[in-house]
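Let me begin by presenting the structure, written as structure tokens, before commenting on it.
Note that one protein chain is taken out, while the other chains of the complex remain in position.
Labels run A, B and C following the written order; every chain starts at residue 1.
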Amino acid sequence: MVTIDDYQGQVTAWCPGCGDFGILQALKKALVDLKLEPHQVLIVSGIGQASKLPHYMKCNTFNGLHGRILPVATGAKIANQELVVIGVGGDGDNYGEGGNHFLHTIRRNIDITLLVHNNRVYGLTKGQASPTSDPGFISKVQPQGVISSSFNALSLAISLHASFVSRSWSGDIDHLSWLIKEAVQHKGFSLIDILQPCITFNKKNTYRWYKERIYKLAEEYDPANRLAAFKKAEEWGDKIPIGIFYREKKPTFADQLFGLKKGPLFRQRLDPSQVMPLLETLS
Amino acid sequence: MVTIDDYQGQVTAWCPGCGDFGILQALKKALVDLKLEPHQVLIVSGIGQASKLPHYMKCNTFNGLHGRILPVATGAKIANQELVVIGVGGDGDNYGEGGNHFLHTIRRNIDITLLVHNNRVYGLTKGQASPTSDPGFISKVQPQGVISSSFNALSLAISLHASFVSRSWSGDIDHLSWLIKEAVQHKGFSLIDILQPCITFNKKNTYRWYKERIYKLAEEYDPANRLAAFKKAEEWGDKIPIGIFYREKKPTFADQLFGLKKGPLFRQRLDPSQVMPLLETLS
Amino acid sequence: MSVDFTLKIGGEAGQGMQTIGYALSKTFARSGFHLFANQDYMSRIRGGHNFFQIRVKEEPVYASSEEVDILIALDKATVEMHRPELKEKGVIIFDGEHIDISGEPSHLLSVPLERLAREEGGNKLFSNSVAVGGALGILAYQFDILAQVLKEVFVKRGEEIVENNIKAARAGYDFMQKNYKDFCLSPLRSGRSDKKMLISGNEALSLGAMAAGCKFMSAYPMTPSTGIITYLAGKAKQCGLVAEQAEDEIAAINMAIGASFAGVRAMVATSGGGFSLMVEALGLAGMTETPLVIIEAQRSGPSTGLPTRTAQGDLEFVLHASQGEFPRAIFAPATVEDAFWSVVKAFNVAEKYQVPVIIMSDQHLADSYLTCKKFDVSKVKIERGIISDAELAKIKDYKRHRFTQSGISPRALPSQEGRIVITDSDEHDEEGHLSEDLEIANKMAQKRLKKRQGLASEIEPPKVYPHENTEIVLIGWGSTYGALREALDVLINKGMDVSLMHFQEIWPFPAQFVSSILSKAKKSFCVENNATGQLAHIIRAETGKEVTAKILKFDGRPFSWQYIIRELKKGGKRWSL
Partner (left out) sequence: MSVDFTLKIGGEAGQGMQTIGYALSKTFARSGFHLFANQDYMSRIRGGHNFFQIRVKEEPVYASSEEVDILIALDKATVEMHRPELKEKGVIIFDGEHIDISGEPSHLLSVPLERLAREEGGNKLFSNSVAVGGALGILAYQFDILAQVLKEVFVKRGEEIVENNIKAARAGYDFMQKNYKDFCLSPLRSGRSDKKMLISGNEALSLGAMAAGCKFMSAYPMTPSTGIITYLAGKAKQCGLVAEQAEDEIAAINMAIGASFAGVRAMVATSGGGFSLMVEALGLAGMTETPLVIIEAQRSGPSTGLPTRTAQGDLEFVLHASQGEFPRAIFAPATVEDAFWSVVKAFNVAEKYQVPVIIMSDQHLADSYLTCKKFDVSKVKIERGIISDAELAKIKDYKRHRFTQSGISPRALPSQEGRIVITDSDEHDEEGHLSEDLEIANKMAQKRLKKRQGLASEIEPPKVYPHENTEIVLIGWGSTYGALREALDVLINKGMDVSLMHFQEIWPFPAQFVSSILSKAKKSFCVENNATGQLAHIIRAETGKEVTAKILKFDGRPFSWQYIIRELKKGGKRWSL
């Protein structure tokens, strides 16, 4: 039986008190609850504080480039559908540098779970605004305060027909680990935008700030209604909802791919003679 | 008085009958109607059939890289706010290769008008699916048909709080040129997604196909309601609405930038002695 | 005299030159001739001026010629542009009812292409089939073979189209035989060569990938590399592979890296602009030691440049691309046959050394067709360099990036029970965890760079033809081989003491070999499709030796052997402005 200890990783390099710890804990818990062994799981991360996470776990890890989590995860999942592939990274990683992949991975509905540690700031590079920083957020590079509007990943994902759109936060490990389990079990692309205090660089969106605002979507809330989901996703300010905003069953990318009909790619025997009939047609 | 002739450009290299011609005509008409002289206008384009457009006009032109229309346009507009800056390119340019810039330029609400020639295919590279191709669209690279969901630029833009979100089509020059005028006059980022038949590579979304489906948003339609706009933007199929889906007045990027308070950047005298007091602080 | 003639079909984009040029090529190929066909097309879909040029020869042929025997002019511009290329006895086939040509009429063969097309096929679209039939008519060659080829080429479009094309071609054939009997070249008899394939560079690269067991390919469309994903996507179902069009080139290469990490052979193909966007992830492959094959199909730059034209302008870029230092291999196939085998080898080298391998193609190679013997697929060996389950079971403490003598660490795949595989774009320890330790950083960098030695031992030195120890050495790389080879044969025939040193594998650089060849020659000329002489620059950096002169061309068009000889006579140039 797999236990939390099986997922014990390296010594962390995060600031003591950082929200990242909660996410790490919730992820381990979810995987153990799902009875997944470390070798069955692949975490793909980028570069940033969040993206260091897989080193603090113990499972297959591809810690790639800043912003390129999703394409690596996509390639890995296509090659080996048997792996549970989880993307992990920051708001800069996924919504800044990696914005284009975010759009198009949603369109593919490939069976990957994406955890975005949304601390609304660039942590590792020391505190610049991120796409999710609030207008007015002041940093050394934004001394007059952010003047662009804030990136709402949830409404954007809903607008793109994402099949699983959710939010949690690092301060509620039970909720987050429940959500991760739902997301991993969902067949298709699952987004979990995780609100996370950065105690060092985001003095606005603190633990307390979130604590005062966050509430769970009501039991009655119906995550099957896209328009309602869009509306809900727009809610932000004094009250911040968490939970599954939208969920839809639809075929995944790999389900449909002709090229996978012969079975998982990585299990296929490589057979040069395959090309003989093709060469024939050239004569 | 500026006339259409002042905008006479090079010989076109488009396929006879292509929807691009209608867009070219509408754009020229709009600029003339707006009494803009060629030297007041800068068109920034990318690479693709659509992006060849500025050569068939006659005005300041930066024909840059595939996918990079918006950042070039952004830089140019920041440097010289007096220019009317118009981005022109294809659906591949703007929603494929350039997807990330699309997101973040909307967030900036910089005063640029973007014309997307949305032929729902990669024209110049000979017919591959684009992000806006319908699921099931068959091409040589997608012989099993597209399996990703189609990119709806309008709902995405609305989800990102774009301040001017609209659609027209190449088959209605009056509507399109009216819309371009509205967009250029709008202060902030304006998106015009222009449905355009590609007679060579998109045998599905033909002139006739559009003609049968397209209708104009009703007079009563209120473009100030975001939620309604989102709903409207989702309408697609037997009926396809065109017009201004969403419009909102809000400060533009340049309006707010501290760095522009001293006036347009390109008019400023370059003064090395500016740094003297700064050097002083280093002693 | 043995057969050697050139047929050129010119017209606007959209007139179907590619299709009929291919059909005609196939007809000759099937008839036992050697053949080289190249294409010149604009970056547009309709209009403008394109051509398809076929050189047919009894003896092996390597490149096109500047002189044309039969010019099929589908529009007037073709006549204007290419008339000067016509041989003394050359003929122009054109539609006199639509094109008005002045000048010496003796070689002007007016054929009512459109009329015959309408009469026989019911549509003027069949004009070019009429023209093709006409061309065959003037050669008095067997019509049956063409008919069969047309059938194969058009079969997907339905029986009627097939029939009409054949009828149209027949009409052209008959018209020619009837009206221009005197102009007929000496009737062509079948060539003597045994059965050949007719294959383009892009097809050969794609087939090489499939033969090597490439299971994942991702790309963003970009001329002249698009043909590769097109080919592979077409076979995906049949052969069980995935060819994915990515949202951009950055995604394409990162997907391929992900797929490779997860255990399949993966490849990307692009051109210079797309490769530019892949540069960061090239370093990722280097750092994470993930095998990867990249096809970089060069076109004329800088920037968007001439998107549909050929060049060899990216060599030094590819060699040094990405920040920091890590080993890589660079191949530059010289012919379509080479193209096939280079991909096969690239996958083996990539997996054996866990490095990126880059294959430099170009528009000229990608789009040209050549006849060649069927590839002997039984010779394809697949060496994966992945440790077996049995070996893995013996390792107690599996570490993906273990320090080893060769620099090659044991590569296991994720998902094997009891082992986990970790890697990182940051500098990392043997396990793959990120590390900032000075000692580890030093050792890990050395471990990676050590692989250069093994890699170097894999490299074939440049081929020297016909033999070493000549007074003059021509030097080339990649797709210029054909023109160089043709030039060489002419020069040798003229009694010159000259040889060709041609690179098909460029990096790690075979410095010693090259140095020794150059030491023996009195004069050396580096022939490159670029403006600065990049291979010459690398040769000097690696051997200290400077070539006597460079013969360069950078207008987007390939070399002809005639051009090379002309420039050689001028003494080449040290290109300086």
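Throughout what follows, contacts are C-beta pairs under 8 Å (C-beta built on N, C-alpha and C of every residue); 3 or more make two chains touch, one makes a residue touch a chain.
Small disclaimer: the values here were computed from a predicted structure and weren't measured.
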Touch partners of the unshown chain, restricted to the chains that are shown, please. A, B, C
Tell me which of C:Ser64, C:Thr78 or C:Thr304 is the one touching the absent chain. C:Thr304
Among C:Thr78, C:Asn254 or C:Asn530, which residue is in contact with the omitted chain in the full complex? C:Asn530
Which listed residue, C:Ala77, C:Ala140 or C:Ala445, touches the chain dropped from view? C:Ala445
Sites on chain B contacted by the missing partner chain, in the whole complex: 10, 37-40, 42, 44, 47, 52, 54-55, 58-65, 68, 70-80, 82-83, 100-101, 103-104, 257-263, 265-266, 268, 270-276, 278-279, 282-283
Could you please point out the chain C residues that touch the chain left off the display? 42-43, 48, 250, 271-273, 275-277, 279-280, 283-284, 286-288, 298, 300-309, 311, 313-314, 316-317, 319-326, 407, 424-427, 436, 438-439, 441-442, 445-446, 449-450, 452-453, 530-532, 537-538, 540-542, 544-546, 554-557, 577
On chain A, the omitted chain is touched by residues 13-16, 47, 49, 65-67, 96-97, 99, 122-126, 128-129, 131, 140-144, 200-201
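By our rule, only the chains that are shown with their structure count from here on.
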Skim through the chains and flag the pair connected by the most C-beta pairs in contact. A-C
Mind checking the centre-to-centre distance between chain A and chain B? Centres are C-alpha means, answer in whole Å. 31
Measuring centre to centre with CA averages, how many angstrom lie between chain B and chain C? 37
Taking each chain's centre as its mean C-alpha position, how far apart are chain A and chain C in Å? 41
Residues of chain C that touch at least two other chains are 236-237, 243, 247-248
Touching at least two other chains at once: which residues of chain B meet that condition? 96-97, 99, 131, 144
